[in-house]
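And then chain A:
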Amino acid sequence: MTRGSSTGYWIGFTVVLAALAAAPLVLPPFWQRFATEILVWGLLAMSSDILIGYTGMVSFGHSAFFGLGMYGAAAALLSVKPPNLWLAMLYGLVGAAIVAVFVAYFATRLRDIYFSITTLVFSQIFYVIIFTWTEVTGGENGLTFSQPLLSIPGIFSTRFTIETLHWFILGVVTCSYLLLRRITQSPFGRVLQAIRENEPRTRAIGYHVERYKMVAVMLSGLFAGAAGVLYAIQNKFAAPDFVFFLISGETVIFNVMGGAGTLVGPVAGAAFFLLLREGVSRFFTEYYLIPVGIIFTLMVIFVPQGLLGFLRRRLDQ
Partner candidate 1 sequence: MLALRDVHTYYGKSHILHGVTIDVGPGEVVGLLGRNGVGKSTTLKTICGLVRPAEGRVEFEGRNVAGWAPHKLPPLGIAYVPEDRRIFRLLTVLENLRTGLDRRGVTEARRQQLLEKVYHHFPVLRERRNQAGGTLSGGEQQMLAIARAMMLEPKIILLDEPTEGLMPRMVGQIREIIRVLHEERVAILLVEQNLPLTLEVSSRVYLMEKGIVRHQATPDELRQQHDVIRQYLGV
Partner candidate 2 sequence: MSVGIPLDQIAIQTVNGIVNGMILALVASGLTLIFGIMDVVNFAHGDLVMLGGFTGASTLALTGNFWLALLVAALTIAVLGAALQASTLRPLLGRDPLTTILATFGMSLVLQKYAIWQWGPSARSLKEPITGQFTLFYLQYPWYRVATAVLAAAIIGGLYAFLKYGRYGIWIRATTQDRIMAQAMGIPVPIVHTVVFAIGASMAAASGVLFGPLGGVTQNMGADFTLRAFIVVVVGGMGNLGGSIMASIFISLLEAYASLVVSPAQAVIVSFMALILTLLFRPTGLFVPTPK
């Protein structure tokens, strides 16, 4: 970072935050929900950036974390009456954490491709379990439930409106972002990046690489689970489609398109992808993935540093 950009950064941050906060006030209904969804997927993208961008581990397992967060929240909202927001978050995070422990334990011993394939397989294991265990998970049809109230026990309790839901989610996502930013810029974060750059050397220096990787997976899983909880709250349903590895694939797309290793990049990537999908599907209906897939593949070849990396290079010139 260049000197003096720190102030510039915070100004930019405030501007973007203000714009996002103002969104539901100025946009028509469809786009209001859309803006909220971008935030949720952005959080998912950020969580996977910890692994892909910072530690250099391409994970296809994020759908498992996301899905378990979703189903965990569903479990809370269905089993405890009246549906409690904070309980949903708790259950969701715990669910995601359990999956994260599994993945962390098994997968961090493996390098590169084997790690990616294993995370893919894990994601599919959970998909199969959720899909076939109809009594508990609702199988193919998933679960529906009612939206919890925005409540702080003892102080107030009110229904969510589109605006307040958006601001709540914005709040969670922003806090997550600031937290993740803190973590990635800390010594811990720098070790992760060292692992990405040159794992054998980092190990040789004396860092217990496996432990760092495990913590990275846990962190990543938790925030992905949080995204799942938010999605469940916003949409009031949980479905196995979200555990299918395609979601993980889309997450990876966000990262690559936006620029891995920047935290902000993947969020931009998610927004870009979703807008692209929205726009393209007007013309191509459900075949939007054909041109979008082509664009993605071309970006992998020609612009691997993502949009953000590309812009950064332009600005530096």
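Keep in mind that, in the parts below, a contact is a pair of C-beta atoms (placed from the backbone, for glycine too) under 8 Å apart; a residue touches a chain by one contact, two chains touch by 3 or more; residues count from 1.
On how the list was made: all candidates are chains of the complex that A comes from, given by their letters.
What you see is a predicted model, and the numbers here were worked out from it, not measured in a lab.
Q: Chain A in this complex: which of 1 or 2 touches it?
A: Answer for chain A among the listed options: 2.
Q: Quick one: in the complex, what on chain A touches candidate 2?
A: Residue list for chain A touching candidate 2: 58, 106, 109-110, 112-114, 116-118, 120-122, 124-125, 128-129, 131-132, 245, 249, 252-253, 256, 286-287, 289-290, 292-294, 296-297, 300-301, 304.
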